[in-house]
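Notes follow the structure.
Only one protein chain is missing; all other protein chains are in place.
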Amino acid sequence: MTTLAQGEVRQESALQPPAEAGAGWLVIAGQELRDIWLSVRGPAIVFGTSLLLSLLTYLAASNEELNIIDQRDTVNLVAQITMALAVAVILLFTADCLSGERERETLESLLVTPVPRRQIALGKYLAAFSLWPVLLIVAVPYIWVLREGEGVFADAMLGTLVVGTLLVTGFASLGLLVSVFSGSNRLSLAVAFFIFVLLLAPTQLPLGGWFGDLIVQINPMTAGSTFLHRVIVKEHGWGEDLDLLIAPVVWAIAVTAVAFIAAGRLRLQGSFGR
Amino acid sequence: MIRGGLAVVAMVASVALVHGASGQAVASAPIAASELTVVVSESKVSAITGDSFTFTSEIKNAGTEATPALIANLDFVAIDGGTYVDPEDWSAERTQAVGPIAAGATATQTWTVKTVLEGDVAAYVVVLPAPPALAAESALAVSPAIQMHVEEHRALNPGGVLPTVLAVPVVLLVAFGGMRVVRRFV
Partner (left out) sequence: MAVASLTVEGIAKAFAETRAVRELSLEAAPGEVIGLLGPNGAGKTTAIRVLTTIYAPDSGSFAVDGIPYSRPNVIRQRIGVLPESAGYPLQQSGEEFVQYFARLFGHSRRSARETAETLLAEVGLAERAASPIATYSRGVRQRLGVARALVNAPRVLFLDEPTLGLDPAGQRQILALISEVARERGTTVILSTHFLDEVEEVCSRVIILNRGEVIAEGPVADIKRRAAPRTARVRVPEEMHESAVSALKRAPGIAGTPAINGARGLISASLDGLDASGKAGNSAICALLEAGIPIVSFEVEGGKLSDAFLALTGEVGE
């Protein structure tokens, strides 16, 4: 016991083993938030978004002044672009969060800490999600300046908040899910973005007939986009098209559940694409 | 001659049918070319993009019988060969219903046009009977064209958005830049 006893006596209080690890997800989220917001990444994304929205708003206002586009349509355009941009960016962040650690060879150090795998995933997820409220806030002045009446502004902001939060939740979880299993960061980003484009594409197509209606209902992007359009442009009441929110809600809940169940199986090597 | 006789019979028959219902004599025969004339209050307009102006059209019934109900329609055509004209962009209300015009009477319509694109565009009013059956056989009455010459005007601050679209990125840049500076020195 001699060496051990001596070692214990010599240890200063700061070098005592710590108590059981507490909320590891909070520590991880805190560090990731610092990495996003105190580095260039987060600010660059927000600044880039503001430039895009500025350009869009100016062009839309010019067209509105020329009566080519209706005022509610301009507000809807800004809201939809904000939402789509936020979904894309946050998806890419979460798709990188674990496969990126794998590729940078920093994952093993994280896995030998006492923080449960799901908490590791949760901390990173929450940090990426922080981009959504910031981007939403950035959109506020643009929607405000385009509105012609308080009703449009309130509908647009609330609609974007509700639909955007559902879509961001689901797509952020999708990125996380892909990242858990992907052995390569490039593959993770590619798969996640491909799925996003696949779901986004129908929003740009004229969908008619029974098949088009089906796509609108079951695709969370088209359903959410259509709901927002009807609330802002068609001035539908919130209760009129609640069926369109089913797909985004199911998407948000289902993908998030699967992602966090899968995160419990986080391994050093990915399951595909090394 | 036979055609004229048939036209008269048709006119008499339709007058007999309609007279009791409307309480006035309404023509229910196709309109002949000489019966209606349409004039407009403008002939040449010079404008810049984004301007709007109003003009009136007058439909005069030079015939001897009242006209059936009419439709007046405002149309646009590019006369410089290059400008794309989408009528919906140039006027929100392009069709107006005009009631029957008594013989010798005039009906006036007011139109609003917004000059949305630069170029040379002509606007004109077309009048035709409302009942489809009559419209098919009637001569259209068309007004002279209003020649619009539109020049481009760049509104620097469309809808008052310019301060916002400039301020938001600048504020963000200053905020984030300031944060980095503070971090460096703290």
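When the chains are written out, they are named A and B in that same order, and each has its own residue count from 1.
Operating definition for what follows: contacts are C-beta pairs under 8 Å (C-beta built on N, C-alpha and C of every residue); 3 or more make two chains touch, one makes a residue touch a chain.
Quick caveat: nothing in here was measured; it's all calculated off a predicted structure.
Shown chains touched by the hidden one, complex as a whole: A. Although one chain is not drawn, the whole complex shows that of A:Leu33, A:Ala88, A:Leu111 or A:Leu161 it is A:Leu111 that touches it.
Interface note: of A:Ile28, A:Val145 or A:Leu189, the residue touching the hidden chain in the full complex is A:Ile28.
Residues of chain A in touch with the missing chain: 1, 3-8, 10-12, 14-22, 24, 27-28, 31, 35, 39, 104-106, 108-116, 268.
Simple rule for what comes next: only the chains that are shown with their structure count from here on.
Averaging Cα coordinates per chain places chain A and chain B 48 Å apart. Residues 38, 43, 46-47, 50-51, 53-55, 57-58, 61-62, 64-68, 138, 141-142, 144-146 of chain A are the ones that touch chain B when the two sit in their complex.
Note for the complex: chain B touches chain A at residues 49-50, 89, 92, 114, 116-117, 155, 158-162, 164-169, 172-173, 176, 179, 183.
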